[in-house]
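The complex appears here without one of its protein chains, the remainder shown in place.
Naming follows writing order (A and B), and every chain is counted from residue 1.
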Amino acid sequence: MADPLLTLTTDFGDGSPYVAAMKGVILGLNPRARLVDLTHQVPPQDVRYAAFFLAAALPTFPAGTLHVVVVDPGVGTERALLSVEAAGQRLLVPDNGCWTEFARRSGPPAAVIRLAEPRFWRPAVSATFHGRDILAPVAGHLSLGLDPHLLGPPAADWVRADLPLPAREPSGWRGEVVFIDHFGNLITNIPAEELPPAGPLRVRVGSAEVDRRVRTYGEASPGTAVVLVSSAGLLEVAVNQGSAAQVLSARVGTPVAVTVPGAANP
Amino acid sequence: MADPLLTLTTDFGDGSPYVAAMKGVILGLNPRARLVDLTHQVPPQDVRYAAFFLAAALPTFPAGTLHVVVVDPGVGTERALLSVEAAGQRLLVPDNGCWTEFARRSGPPAAVIRLAEPRFWRPAVSATFHGRDILAPVAGHLSLGLDPHLLGPPAADWVRADLPLPAREPSGWRGEVVFIDHFGNLITNIPAEELPPAGPLRVRVGSAEVDRRVRTYGEASPGTAVVLVSSAGLLEVAVNQGSAAQVLSARVGTPVAVTVPGAANP
Partner (left out) sequence: MADPLLTLTTDFGDGSPYVAAMKGVILGLNPRARLVDLTHQVPPQDVRYAAFFLAAALPTFPAGTLHVVVVDPGVGTERALLSVEAAGQRLLVPDNGCWTEFARRSGPPAAVIRLAEPRFWRPAVSATFHGRDILAPVAGHLSLGLDPHLLGPPAADWVRADLPLPAREPSGWRGEVVFIDHFGNLITNIPAEELPPAGPLRVRVGSAEVDRRVRTYGEASPGTAVVLVSSAGLLEVAVNQGSAAQVLSARVGTPVAVTVPGAANP
């Protein structure tokens, strides 16, 4: 059997001794654990970014993978820490909603447990680093086969941080930018499956208009803003060999309106 | 036997859910795969950077390592995807030349196959993310022992992106900066083995002159620009404890001329 897989997602930055300390704690409990870095570049305390990231990244992992997520602005306060099973994946997360968009898209949680058994934690728990002191040791124990139900009682409720839903309008859809990737491509919350599979679209991003629709980036000349379907099946606005975020002055939250020409007059 | 090694080289950035999704696809097919991140910081769509990077990094890996490279400005267009065997290494790459400088330096390809068998791909292939939908699943299958010849027909031809070659001149060499590392050191395309192993050199980088030759950085006082032999055996211009790129206003492509005093009058 393959050694157990654990992934790490944090907002600690790649230079951080905090990430290294968590790896040490996990490997100290289970030297066979196979660690996979997902990202340590979630913008500081940006739960919404983490929510999009996890929803996009987790579904491809093999069933039973354990994902440790530390984007935790509420560390040390009364917010809970959770063990979640959903859509075949296992997560250890702060109760701030970072995982609920993943579950909404991929499958409702089969178990949500509130971590309450300090015997699976480090002996001294700091007030500012529960990733190292609680989540990492619990991950180590789970990777060794611990039954998650021993970690604490079922959670009756939890915080949700689902991404905003787009709205149907007479002439199309109204939504917003929910993610900007490293290339500056704008990913919206408007599902491409709700739009005609081909044919013209008029897209307003903030105060800019884009109406060139393509299947892939290379179909447009460099510098041209285009509309296409993202790899996650969402409406995307891109600039071939450039940054749509810069060219169109857009950011996460910028409103997006899609008009399907003729849709209002069927 | 050790579990199979797969490396990843992309221009997705370290914060990217795209990298995470590829890791999930590979591990979903082969949970024993051992993933090694080479870099996700290739500048966006910079095939030439990738070419230098792979030529420098790949030769040290054990024979049979599988390298997945996703720097792919042509994604979704008619450009091919290739499985390459060269110098003992195996690569999965877009056909944009990112691998040919490696082969030129380390050994000609023993096999180049055009990926053409969708049964080894994800069932739904997006137009914008062949890394996740084609290269990652093919990598998973190869790591399980699939014969590469089942992936498609031999490629008759492929794109080359070799780095520019330097030119011999009466008094020395004329070349250019081909890579700038994290410290701002300028790596040129002029092979040090073509120059006298010691003795004075006069190097012009753009409009700046550097004539202090050293064996290693620490021989010069901080802030001094020096000429030395890079760890890859190329002429390098550096500033001890500083950035030669900044101090000399150089970038990739900046012309470099080397004069060996006395060489023109033997």
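Brief remarks follow.
Here is the rule we go by: a residue touches a chain if its C-beta (ideal position, glycine included) is under 8 Å from a C-beta of that chain, and two chains touch if they have at least 3 such contacts.
Keep in mind it's a predicted model, so treat the numbers as computed, not measured.
Checked against the hidden chain, the listed residues A:27, A:159, A:192 or A:208 yield one contact partner: A:27. Note on the undisplayed chain: of the listed residues A:90, A:132, A:182 or A:213, the one touching it is A:132. Of the residues in chain A, those that touch the hidden partner chain are 3, 11-25, 27-28, 31-32, 34-35, 37, 44-45, 73-77, 126-129, 132-133. Considering the complete assembly, chain B touches the hidden chain via residues 2, 5, 7, 9, 14, 34, 36-42, 52-53, 56-62, 65, 181-183, 215-219, 228-231, 236, 241.
Following the convention adopted for this analysis, only the chains that are shown with their structure count from here on.
Separating the centre of chain A from that of chain B, both taken as means of CA atoms, is a distance of 31 Å.
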